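Here it is: the structure, laid out below.
The complex appears here minus one protein chain, its other protein chains still in place.
And then subunit A:
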Amino acid sequence: MATDPTDPIHQFDIFPLVPIQIGGLDFSFTNSALFMVATAGVTAGFIYYSTRGRGLVPSRLQSMTELTYEFTANMLRDAAGTAGMRFFPFVFSIFTFILVANLIGMFPYFFTVTSHLIVTFALAMMVMSVVVGYGIKKHGVKFFNVFVPEGVPAVLMPLVVLIEIISFLSRPVSLSVRLFANMLAGHITLKVFAGFVVSLSAFGALGVIGSILPFLMAVALTALEFLVAALQAYVFAVLTCLYLNDAVHPGAH
């Protein structure tokens, strides 16, 4: 498949660059892995390079890093308080990793790591395991107060607890599907409109004129997708902070 250049699904294909097979499972270094490495490398490299001057008065690049740093720090402090600041490197990693992965995906011919559910689901599960792991380690059984809101009549309690458990279990699903679906849908839409331009242009002068509309649409969607790329990284990070708040202060919501 995927010989058609206007096929909107083609961009999500994964193909091995360095085939690695271990125990019957395919651990190949794929294009997806390449862009994961690129994401981590670009992000870490940017932070390192921008702060090389350690300027008292920051340069432009250093300002970007510092603003992102303080933005994330405020976000975490607002959501989880000072006690939550121990998770700052974790939240900062997640935010920057997803942000840069989304933005790298905006380049034509580049692969979007976060457009695969397994990746976003793994990130979401990582967040949830940190929340549950830290919550139980820190508070023991009290962590399960998360499922028992205060001030609920005893009659309703079983129902409320059930709802709370279901909502807790659905968190990783909603967290991962939101990011994945946004990236996937955005890229498909973009590709579909861009594909219209290519297809219509093949029909001569009239087609070229007709392709103006989808072309403008593609331009507008590109801007929208940049917004979505940043916004979804932010949403993922904010929700991570809120969930971490449960681990730090169970039963406080």
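Criterion: a residue touches a chain if its C-beta (ideal position, glycine included) is under 8 Å from a C-beta of that chain, and two chains touch if they have at least 3 such contacts; residues count from 1.
Just so we're on the same page, contacts and distances are computed from a predicted model.
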item	value
"Polar amino acid ABC transporter permease", "ATP synthase subunit b", "Translesion error-prone DNA polymerase V autoproteolytic subunit" or "Serine/threonine-protein kinase RsbT" - which is the UniProt name of the missing chain	"ATP synthase subunit b"
Options A:14, A:198, A:213 or A:227, residue touching the unrepresented chain	A:14
Hidden-chain contact residue, picked from the options A:40, A:106, A:208 or A:230	A:40
Contacts of subunit A with the absent chain, listed as residue ranges	1, 9, 12-14, 16, 20, 25-30, 32-33, 36-37, 39-40, 43-44, 47-48, 51, 54-56, 58, 62, 65-66, 69-70, 88-90, 92-93, 96-97, 113, 115-119, 122-123, 126, 180, 184
